Every structure is written in structure tokens, then in C-alpha cells.
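Excluded from the complex is one protein chain; the other protein chains are retained at their positions.
Going by the order they are written in, the chains are A and B; count residues from 1 in each one.
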Amino acid sequence: MNKNIKIITKYWDVADLKKIKNYESFGGYKALHKFIKDKNSDKFADEIKNSSLLGRGGAGFPTGDKLEAVAGSGEKERYFICNLDESEPGTYKDRAIVDNDPHKLIEGIIILSLIIGARKAFIYINGNYGKQEEILENALEEAYKKKYWGEKILKSDYNLEIGIFSGAGAYICGEETALINSIEGSRGEPKMRPPYPTEKGLFGKPTLVNNAETISNISWIVIYGGEEYAKIGSKNSPGTKLFVLGGAVKKPGVYELPLGVTIRELIFEIGGGLAKGKEFWFAQIGGSSGRLIMEKELDAKLEFGNKDFSIGSGAILVVDKTTNIYDLLLSWTGFFRRESCGKCVPCREGTFRLWEIAKRLQDGEISEADKKAVKDILWTLENTTFCPFGKFAAAAFRDAVEKLKILK
Amino acid sequence: MSKTIEKILLEFDPENISLLPALKKISAAFGHISEKDMQKVADYFEVPLSKAYETASFYDQVQIKKQPNLVIKVCSGANCAMNNSFAVIREIENYFKIKAGDEFNAKVKLEIISCLGQCGEGPIMVINNKVYNNVTQSSVHGILEKWL
Partner (left out) sequence: MPLERGRRIMCMNIRINNKIYEAREEETVLDVCRREGIRIPTLCAFSGLPKETVCRLCLVEINLTDKLVPSCAFQVCEKLEVTTESERINKARRINLELLWADHAGKCAGCRKNRMCELQNLAEEYKIENFHFVPRKEEITDVEERDLLKDNKSRVVIDNKNPAIFRTTEYCIECRRCINICPDKAFGFNHRAGDVVVGTPYEKTLDCSFCGKCVEVCPTAALTDQNDFGKIIKDLDNLKKMAVAVVDWEMEKGVLRQLKNMKSQKNFDDLLTELGFEKIINLSKEETKNEAIKNIKADYARKEKINPESIVIFFISNKIEKKANKDEYLDYILSEREIARLARDRKII
């Protein structure tokens, strides 16, 4: 496997790509020119489908399928939303995209919007990303002056309006139906599916919501074709992925690697192994909602569709043996106890109770009743909640119980 | 010097899509949204007061209560937790004799937050929007004293 192939980060260190001139000098907006020249939405929709690109937000749903559902809708009015509400703890890859290469994101947004026939696109950005909002505003303005979006894009008949919508501090708004609720001026609670956003999304219209990293792959696919893209990475999970390495590792940071790389390679080759004098205990894959991976599982591949763990947001936390596990438990449970939307019983009550028990664990006051309660709460979070948040809230705690034996 | 709420509202189209941005802006301008102001928001957007309030109360960046002069936030995300952010939190709790999350002290409030994406430099502490990184149990006193 060629670990050096870069799609998203290729020119990050080469030039200041925030300047549209620099972005263009490295082939930027060529994909948009190509699209406008061909004016063949179906063709590019097929390219994206053939690329087998999977959504990078965490769920790994095929982007081509989602796109097809919106593009093929009978409704005339459609929307495109770029999900930049990155708020998984330990994850800052989307922020890095904006910091380093905002135009690649914008170009992807424009192309996807035009493919699905949307005339209005939104960038839903994490409310804490004030600086990134500014970068995007400037980049959008530059792109607008160049007629890359607005009325009559590159003198064609295509029109597109792009607006930035800044979130207001709520993790759950990264879930696409909650995000839509939030734009509509409501509480950011997930909505019932079906109907899926691709049928009835923003303002009840078909809506395509894609993660910022997913979108950043689009210009490459348009230029080089879906088949080429599908050759990169692992067979069922093509392309590269941004991983955010953190914790007790020598070289923390954002790394782009082909999917299929092993956890061991990422931590010990790319990240330089553990910091001096520290001994590996476990790694958490995918942020607060991620599973815990022990030493003997490190050769597992980082790809979508893995049945043992989900790569989620791509955040990888390396935990060494000196770490206080009870602090981590309190960190995880506290996060979900604050961020649950509060709508359904098992999640609202369950996340509260897990946090309560984590506090008692830290104080060394855990009772037999608590131990039994943990089992029940984890089970109901995994099996009965309204949205996947419950499963997320249970994942790390479950592994801490089963793999780290915290209740023994 | 400061804008009136009416002026802020007029910056927005009275449509649902502008409700959250308007709430955010008013909260930022006045520190929080009072009952009277919330009624003005509700009237402007033609939504029930209960709807404006329930939306506002959902989001961290919209305050519905007057905030103390000193608002301290400490990150407890996993990266910061690994660097002893809970020790920092306990230190602040003892220093002010408050508990994280409660609202009994009119002068100071301690909030636990979850990741501002500056994970390499944790623990992260934010005091009235000023960000401090690599805060330790021993360095926190010096920082707090500057704010008193």
C-alpha cells in the first residue's frame, strides 16, 4: 500500500492555499471548469458513485447513493449542506481543512450542489470555529468574484447561493437531522427517520448533507475519475482518510493516510510511537464515542465497515499505562451527560446515570447495585434509544468494563 | 455605544432560519437574553415565546440567565483529561468554594466543557473568552488571581 498518496493534504505545506491564486496554481477549480464544460450531472454523479466514496463524518454511508437519492427526487427545490459542525472530542480534521485549504472544500460544495440541482447551499460550521468562519467568508468572497458561485457560474446557466450557518454549541447538531432542525430555528434534536433528509430535509425539501472531509475528495474524483479513486486505500473502503492522532503519542496531529492502514502503523510509524518513558495501554478510535483497542488488536485495519469498531470521526487517542482511567471515564460520561439532546428516556436518564456512576467510581464508592445498573444502562443505551447517540455513549464504557475490567 | 435589541433584530429576516443566529447575536451583545428581550424576539419572528425559549435554552452559546462576571471553562475532553484537567477543575472548585456546573454564586461560575480542538496543548481553560493552555494544578492559582 502506498502510504504517501495524498488527496486532501497534498499541498497544505507547499503554499498558502487560502489565497485563491495559489489554490488555482495547483489545479484548483479545474474540476469545476470541467463540470461546467460538460454540463453532465449524471456523468459526474456516476463518477462519484463509482468511486465508492464513503461519508467521512463517521457513519460511512456511500456518498453516491445519498447523492443519487436527492438528484433523482421529484421535488424541484433541493438543498445542499456541508456539515462542518465538527465537535467530537479530540477531532479537528475539518478545522484543519478550512485552515489549510478552504477552496478545495468550497469547490466540492459547488460541484455537489450543481450535481443535485440545489440552488442554495449551506455550510453549517461549529459555533466555536470563529476563525475558520472568517477564513471561509474570505474564501467565499474570492470565489464569488471569480464567478465560481452566484448567478451564472462561469457564464453558464447554473446559479448557486452559498451561505454560512454558524452553530451555537451542541454536539448532537453534527447528526444531520438535528443539524437541519437547528437551521430551521428549533432545538437540535434528531428527527424521526424515515423520511430521510434525502427525501424530506431542510424545510421539507430533499437535502444532501455531507461532511467537510467527504466534500474535499470531490474535486479529485471529478478530475481523475471514480475508478482511479476506488483503487486507493482498501477494497471496500477506498480513498484516504484524515486521522487525528492525540494522547500519549510522540507526534500528535492530523495525518492523511489511505484507508486500510493498521492502527499499529498509524501510532508507531506515523505518530512515532509513544512519548518517552510511556508504555502503551490502549487506543480509543473515533473520539469519545470510540471503542477501545488493546495491544493485541493493533493490527486491525482502519477502514469503514469494520465490524469490531467504527473509525468514527478518525480521532485516535493513545492512552498510556500511567493514565487515570477514572478521569477518562468521567471525561466520556460527562460529555454525553451534557450533550444528549434529552429527548428520549434511555439516553437522557442513561447518560446521566452513567456519569453519576463514573463519579462514584472515581471516589471508590461503587456498589454492587451500581455494577448491575451499569449493565442495564449500557444495554438500553445500545438497544432502545431514538438515535445512535445512545450507542456512542455506551461504547467506551462497555469496553472499559469488558476489556479493562474497571468494575472488578 | 451598544446596539438596541430592536436594531439587532432588524438585521435579520423574520424567518425561522434566522432565529438561532439572532438569539446568538443578542446573547453575545447583552451577555444573556432577558425575558423581556425574548418576548421581543418571539414577536419579531412570530413564534410563541415558549418556542423561542426552548430553542435558546438548548444551545451553549445562547445564555438565558445573567452570567457572573467571571466565567471559567475547563475542558474535560479525553486529551485534556489525560493531562489532569480534573485536578485543575478540583483546584478551582476549592479555590472559589464552588462546584462545577452550579449557579449559586453570582460572581463566578465554573463550567466543564468538551473540546475546543486544541488537544495538543491541554488542559485548556477559558476565562471570559481568553484561552489558556497547558494549565496545571499549580499554575491555575496564578492565572485566577489575575482576574480578581
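Keep this in mind: contacts are C-beta pairs under 8 Å (C-beta built on N, C-alpha and C of every residue); 3 or more make two chains touch, one makes a residue touch a chain.
All values reported here derive from a predicted model rather than from experimental measurement.
For the chain missing from the display, the contacting residue among A:291, A:338 or A:398 is A:338, taking the whole complex into account. Across A:7, A:54, A:71 or A:170, the single residue that touches the chain missing here is A:170.
When you scan A:128, A:181, A:198 or A:380 for touch with the missing chain, the hit is A:380. Touch with the chain that is not drawn comes from one residue among A:264, A:348 or A:403, which is A:348.
Within the complete assembly, residues 35, 38, 48-54, 57-58, 64, 99, 101-102, 104-105 of subunit B touch the chain that is not shown. Considering the complete assembly, subunit A touches the hidden chain via residues 170, 187, 192, 337-346, 348-353, 355-356, 359, 369, 372-373, 376-377, 379-380, 383-386.
Keep in mind that, in the parts below, only the chains that are shown with their structure count from here on.
Partner subunit B is touched in their complex by these residues of subunit A: 86-92, 95, 127-129, 165-171, 182-188, 244, 246-248, 252-253, 284, 288, 317, 319, 323, 327-328, 330-332, 334-335, 338-339, 341. Residues 16-21, 23-24, 45, 47, 51, 54-55, 58-62, 76-82, 84-86, 112, 114-120 of subunit B are the ones touching subunit A in the complex.
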